[in-house]
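A protein chain is absent from this complex, but the other protein chains hold their places.
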């Protein structure tokens, strides 16, 4: 059994992206015979979906949890729903700025996460990480990746359960700013616990 | 040489007050011949100032740093100024609700903190703790304690340097809430470093 | 041709609901041969959808714009998407608190608004009303009404275009609170202009 985690490359003026730093050290880990794959995605509306597709096809993970940064949010937020739209005012890293574009013409308006979001919330809180449900992953690349994961898991006939977790700023990113944050070390603890939970869930 | 730290008792519906939990373990510590005194203050407009006076008189600290909770703030905030007013809409723990009352009739409108607030900011950030200056400690018991520390240090002819630091929620307080927070462990690291800084500063 | 507008009854401790006060005076108005119907909906997960169904069936409006209060938001927000879920921690006015319930078993995960949301934004801004797109109408009764409007318009084979607009607090609701708001008079101007726009759009 495999588990796939993805994070994003750097974006804008930020020197790091906690969504990648939070997971990168787990790549290649084997826990209870489960192999963890961690991959970095580009902040690109056009390239990210294809990469997600290839990752799902080659790794065929039992679970795919994508991580993204939601700078300005207070807590970890577990996304409930991905919507079939790309809409932005700021360009992505390929300098592309979609306006109300459908991600996949043959996809539904939305997919709900197929991982148990409220259980994930409980797991994170159990590790003393503030975590709540979010009802919108936005209309930027994060949502596109989340939607793509659900779309391709379905399209490819995989049993992969797909979720998306938004992280707040890492404290080290905002030392001199009036912004909410949580330390990466805390987030990392939570992700390890989350993996343990997913493995256990599968075994039940 | 002595250093005095104070935090507050529990308040409202909260089960703990991070301003006390952050410092309590340091009580009695001796670092480089400097003795640390940690005391818990009541959330009481009338009783807290007298206790501050007695603590200053008996301990005669070189530095007095008071801590309080500012639930809802994103970061640690180091207060710049204490003002001579008590004004509240919510009662204190003695069920007292002052309306535009002067704290000390013979006191000035305000005192500035006598510790170097921007150096403290740097020390905290050096330990990866987001920290900024605040220009208002409010008009509740926190400000009253801050003002009282400065007033009595002056009144009693002490050399005590006085500061006030507001802490955000501890993450453990807001696990299921959409509120900014920082973990107590991180805050504690910062306070130890702050004490080291104060001791070193004195020695220069 | 008919246009249907709905707002909500009072909820919680509030003495009014701006989503109803903003539209109620328009009920019965006839503008360019278009008749405006304004109806108040209960804050009820179970009763509201059925009322929406009956209104659509009897009025057969060309446009149905539902209004709701989003206390705490800074501006008018035009909702992009309705999702097939009811999930709440606070009870509705019937004392019902759904947990992750589907609104309609045979409905899709989501519907996008069928009115042109970005044109509506422009119309509102043209009347000097701050307005932005929202990607989540929440999982409370507002979203349920929005989803129900889209579901039944489809189910009943109507040509009705459906939208949902969240209003911020009316200034009169928050005179002594630190909350964002806009005055009802401004909102009302915007709604009249919105109706004019819808009528004109239909005629093109």
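The chains carry the letters A, B and C, assigned in the order they are written, with residues numbered from 1 in each.
Keep this in mind: contacts are C-beta pairs under 8 Å (C-beta built on N, C-alpha and C of every residue); 3 or more make two chains touch, one makes a residue touch a chain.
Everything quoted here is computed from the prediction, not taken from an experiment.
Every shown chain touched by the omitted chain in the complete complex is listed here: B, C. Of the candidate positions C:66, C:182 or C:198, contact with the unshown chain belongs to C:182.
Considering B:29, B:59 or B:110, the position touching the chain not shown turns out to be B:110 (whole complex). Interface note: of B:32, B:50 or B:136, the residue touching the hidden chain in the full complex is B:136.
Touch with the hidden chain on the side of subunit B covers residues 80-81, 83, 85, 87, 100, 108-112, 118, 133, 135-136, 138-139. As for the chain not pictured, it touches subunit C at residues 74-75, 125, 128-132, 171-172, 174-183, 186.
Methods note: only the chains that are shown with their structure count from here on.
Residues touching across the subunit A-subunit B interface largely coincide between the two copies, over half of the numbers being common to both.
Rounded to the nearest 5, the angle that brings the Cα atoms of subunit A onto subunit C is 180°.
Averaging C-alpha coordinates per chain and comparing to subunit A, the farthest chain turns out to be B. Here the CA centre of subunit A is 31 Å from the CA centre of subunit C.
One inter-chain figure worth recording: subunit A and subunit B are separated by 39 Å, centre to centre, where each centre is the mean of the chain's CA atoms. The set of subunit B residues touching two or more other chains is empty.
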